[in-house]
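The complex is shown incomplete by one protein chain, all other protein chains being positioned as in the whole.
Let's turn to chain A:
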Amino acid sequence: MSEHDNLPERSSGSSPVDLSKGHVEGTGGLPARFENPGLPAHVHRHGDDDDAAARRSERQVAGLFVLSMLATVGFAVAYFAIDKNSTVTLPLVGVTNALHVALGVTLGLSLLGIGLGAVHWAKTLMSDEEIVEERHVLRSDDGARQGAIDVLTEGGESAQIRRRPLIVYTLGGALGLFAVPLGLQLVGSLGPLPKNDLSTTLWSTRIGQRDGKGGRKRKLMRDPEGTAIRLTDVTLGSVFHVLPEGINETEHPLNEKVKASVILVRLEESKIRSQRQRDWGIDGVVAYSKICTHVGCPVGLYEQQTHHLLCPCHQSTFDMTDDCKVIFGPAKRPLPQLKISVDTEGYLVADQGFAEPVGPSFWERG
């Protein structure tokens, strides 16, 4: 198809088209669109005509394959020869494990040698002449489609689907229900119901308690040392990470920690803004749940100057002088306060559990 056919005679003098109008379709015998000029002629590469160049390529490819083999040998040598605890200092990387680096580099080179060799081979020596493959519409022809429909209808007729609705409905019912036992087993057995587990913590029970009665209040213990804390230990500006006494004797200490972990600080009483907050602490010593009310990370960062508690996960910030209300970030609710007092020996104890569920919100918390 020559391009020439698509263009007007030079002397046709066809009236000029206004180009500012954008799209203009042809008049005067011009086709509406250009025609595909077809594949351009193949351009020869160096190696196609020059035997020396081709031999050079051959040597390069073989060289890469040899490099791969050498690296593979290197891997095996390194695997046996290098002590697993020896280190090596590399530029940029710093100090690393020598065996690890040696294995990674030799494995990498052995693979790269194969890969680069094969690609270089393909690019320089294999034919780079493009080939054309025809496409065909995906759609089956009408006969085949009708055939498929016929098979279905004939099959249905032979099974008497139309005439036996009873079978159809009962089969539908059986198929609809057969997955239920499997689903039931799975859903029913994967885990227990939450009941009030999310709303209670170890603080709401007492040490040595029987049938919900008796026992004594749980002490506040340092995390991780597990030692009790005297009121006098808590000096102004100090921060204690706290767990309930007896947590390691529970059935699932981790599960209890997730809910019962507490942060304890002493504030100047005058700075505390809410009376309730003052009442639930002693002499400015207050205890709050350490579990973020957003999605439950431990709120670990305490800024002494501002009395802000910061959650490292999504930066929710709680103001300890204002009942741990959220002053920034995605959390909504304040951290719940733990009501504390001092026992006869002078140790800090929890009077009762948290008044509300700790940690992330959930549907039933209301």
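Simple rule for what comes next: contacts are C-beta pairs under 8 Å (C-beta built on N, C-alpha and C of every residue); 3 or more make two chains touch, one makes a residue touch a chain; residues count from 1.
Following the convention adopted for this analysis, contacts and distances are computed from a predicted model.
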{"item": "Protein name, per the UniProt record, of whichever chain is missing from view (\"Cytochrome bc1 complex cytochrome b subunit\", \"Metal ABC transporter ATP-binding protein\", \"cysteine desulfurase\" or \"3-isopropylmalate dehydratase large subunit\")", "value": "\"Cytochrome bc1 complex cytochrome b subunit\""}
{"item": "Touching the absent chain when the full complex is considered, from A:63, A:284 or A:360", "value": "A:360"}
{"item": "Touch with the omitted chain, as defined above, among A:54, A:161 or A:295", "value": "A:295"}
{"item": "Of A:49, A:130 or A:249, the one touching the omitted chain in the full complex", "value": "A:130"}
{"item": "Missing-partner contacts on chain A, residue numbers", "value": "2-4, 6-8, 10, 14, 16-17, 19, 22-28, 30-34, 36-40, 79, 84-85, 90, 93, 96-97, 99-105, 107-119, 121-123, 126-128, 130-135, 137-138, 187, 190-194, 197-198, 223-224, 241, 243, 252, 254-255, 257-259, 261, 290, 294-298, 300-301, 312-316, 326, 328-333, 359-366"}
